[in-house]
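Here the structure is laid out as structure tokens; the discussion comes afterwards.
With one protein chain held back, the other chains of the complex are shown just where they sit.
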Amino acid sequence: MANNLLAGKRGIIFGALDEQSIAWKVAERCAEEGAKFTLTNAPVAMRFGKIQELAEKVNAEVIPADATSNEDLETLIDKSVEILGGKLDFVLHSIGMSINVRKGRAYTDLKHDWMQKTFDVSAISFHRLMQTLYQKDAMNEWGSILALTYIAAQRTFPDYNEMAESKALLESFARSFGYHYGKHNHVRVNTISQSPTMTTAGSGIKGFQEFFDYADKMSPLGNAPAEDCANYCVVMFSDLTKQVTMQNLYHDGGFSNMGMSPDLLEE
Amino acid sequence: MANNLLAGKRGIIFGALDEQSIAWKVAERCAEEGAKFTLTNAPVAMRFGKIQELAEKVNAEVIPADATSNEDLETLIDKSVEILGGKLDFVLHSIGMSINVRKGRAYTDLKHDWMQKTFDVSAISFHRLMQTLYQKDAMNEWGSILALTYIAAQRTFPDYNEMAESKALLESFARSFGYHYGKHNHVRVNTISQSPTMTTAGSGIKGFQEFFDYADKMSPLGNAPAEDCANYCVVMFSDLTKQVTMQNLYHDGGFSNMGMSPDLLEE
Amino acid sequence: MANNLLAGKRGIIFGALDEQSIAWKVAERCAEEGAKFTLTNAPVAMRFGKIQELAEKVNAEVIPADATSNEDLETLIDKSVEILGGKLDFVLHSIGMSINVRKGRAYTDLKHDWMQKTFDVSAISFHRLMQTLYQKDAMNEWGSILALTYIAAQRTFPDYNEMAESKALLESFARSFGYHYGKHNHVRVNTISQSPTMTTAGSGIKGFQEFFDYADKMSPLGNAPAEDCANYCVVMFSDLTKQVTMQNLYHDGGFSNMGMSPDLLEE
Partner (left out) sequence: MANNLLAGKRGIIFGALDEQSIAWKVAERCAEEGAKFTLTNAPVAMRFGKIQELAEKVNAEVIPADATSNEDLETLIDKSVEILGGKLDFVLHSIGMSINVRKGRAYTDLKHDWMQKTFDVSAISFHRLMQTLYQKDAMNEWGSILALTYIAAQRTFPDYNEMAESKALLESFARSFGYHYGKHNHVRVNTISQSPTMTTAGSGIKGFQEFFDYADKMSPLGNAPAEDCANYCVVMFSDLTKQVTMQNLYHDGGFSNMGMSPDLLEE
């Protein structure tokens, strides 16, 4: 299914680790829809991921960048504009990491320097990225910037731990920068709040399978697959959604507006 | 701009009065994207509108129906399925009317029998429509039902009067029926909350121009034009948004997430 | 526990059916805190309830009123002002009824004339009441009007059926009238969104016990008891919350902001 929705558009896609990554599928779909883009990831993530395999498949260059480094982001943007032959039309931010989660720390026993690292990598990186794009004037009129988020920003899922705060922060950056970038040259900024997804990152979280099954039962359409999320990203990058900005868009099979599903009780 | 997004899809579009109507533009865009559909409106609205002109342009049949009559809705659906040659993939509900508003009654001096008429025409009609579709099993798997709404459902715009309640009701029907239709055969139900739009209906509301200008200044991208709203409807009818359901989607240039715009003060 | 929070205040309390009713407990607490008030209920509800027992206990007069009748509401307000010796400071609306629910109709098979009756009794009555109070100028400066609601107005609980829409409507009336009454003479209007409660009305809903247990597990503090809800109403009627208006206030032990509780999975 290809509809030529991104013909002639240029972009940057962060966070494609392996074929389970949402960003991986977004890259595949963007290529199918006619876009040209670069791929990027943190140098450390690239070592154990398969981003080069993806790069060959979608005919894209890989530019490593630490999203907590303004210098790396500057280089990434400069090179992308040069390689792609012009300003950018879309950017996908799909980055998240928490040492406290990895180390299994309880929410009531977090190390605050690790928390700050979590916020820096997972959320402040989004502001850094947009600020660098803005200062370099690297986005075309009506360009589209997206970040992936989770409903833990609004409601408490205890096992999601400090990533809840990280996503709340991320979504706030989207709103605030969406205002400034909209006024500047009509660039829109949104977040997509995706169902729990069986990615390498997601499935590492404690109790993830139960979490996943619970959400699947609660959602009238079931959990949204990564492939559909990639389609939704394509739509948000296209010219068909030009007036949507500063929004957090649930892509979750209906989960977010469910109070209780009878399916949860039928056991 | 056509991307073949609705090739082979069948639908019903309510509420195209004249070329200023959002529904009119949705019809034009759906035709461009390859859909076949019927058009409908209340018999009384058809007398002073131009729906026949649209019908010829997009090669669609017009089936008059009073949306407060279950019988009319049954006939509409039966005929549409017959004419289009199969079950439906999409439906647009774009209906609103308030006698209290027309008569200029203050919110603190409403006639409650008129209020009930407002709710019946503008909101309960949406439940009637979905219930009739559901009982006739007239929607295909993963079909998409949309209604147009306004942010007065969430926040108070005094001149919008009882239409605020009407839209709150409409959005609630979308959530509730979205659950049932999703479980039944994956049909999704959403509302699009559109910027104030210079339609024949909209511009009749008291103080509409001030309202429009205020929203335009408040929104970083300005008020969303009807043409873009039509694009967004196309997207929501397409297979690219299959996992989005029970949502109220703001299509408003960012208005909904603004607290205050400096532009409002610079005078 | 009495803190003299409502000394000298006058009010009307709707909906005390029996000692399980939240309104019953509100009446008891208001009396303890020094308020004077009248009690009211629909004539039909009074026949099988015990409101006279309550009336004696709290030394209040009972004035029957059908909340769908403007005439009855006028009489109720006139008599209350006369009996209590002055304008009113607080009003509690605690009314809800659905024939479709009583008759066990599925949400996809509702009778729309019953639905209209549901909305009239459960929600439009709130607008009628406020409009009558407003037109009679029967509320003192900084008075407080409350209605009881449920989170089904925001999220789907399938068994709650059309009462979801009814509560969405009710909450919208609170916002809209809150604006007008606030501008008029600083009267505030709010809704309290209470946990599922074992009242005679509540427990009649299909699957209520499972519903109740689910919510109890989901809420970190458990379901909020009716007694605490009565305390919250007292607080909202007092002068300590003068600047809170047009709000929907969750009184639910934390339920509304939970995404998933591990307690639900531990079985």
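The first chain written gets the first letter, and so on, giving A, B and C; residue counts start at 1 in each chain.
Criterion: contacts are C-beta pairs under 8 Å (C-beta built on N, C-alpha and C of every residue); 3 or more make two chains touch, one makes a residue touch a chain.
Please read all numbers here as calculations on a predicted model, not as lab measurements.
Contacts of the undrawn chain with the visible chains, over the full complex, involve A, B, C. In the complete assembly, the contact with the undisplayed chain comes from C:245, out of C:21, C:118 or C:245. Checked against the full complex, the candidates A:49, A:178 or A:253 give a single residue touching the omitted chain, namely A:178. Here the missing chain is touched by one residue of A:19, A:32, A:74 or A:120, and it is A:120.
Per the touch definition above, the residue from A:5, A:76 or A:246 contacting the chain not shown is A:246.
Residues 70, 107-110, 112, 115-116, 119-120, 124, 127-128, 131, 134-135, 153, 155-156, 158, 162, 164-165, 168-169, 171-173, 175-180, 184, 246 of chain A touch the missing chain (whole complex, contact as defined above). Interface residues of chain C facing the missing partner chain: 1, 3-5, 175, 178-180, 182-183, 186, 188, 195, 220-221, 224-225, 228-229, 231-232, 234-235, 238-247, 249-254, 256-258, 261. Hidden from this view is one chain, which touches chain B at 151-152, 154-160, 207, 210-211, 214-215, 257-262, 264-265.
Going forward, only the chains that are shown with their structure count from here on.
Counting hops only between chains that touch, chain A reaches chain C in a minimum of 1.
Residues touching across the chain B-chain C interface largely coincide between the two copies, over half of the numbers being common to both. For the pair chain A and chain C, the distance between C-alpha centroids works out to 43 Å.
For the pair chain B and chain C, the distance between mean C-alpha positions equals 32 Å. Of all residues in chain C, those touching 2 or more other chains are 155-156, 158, listed in ascending order.
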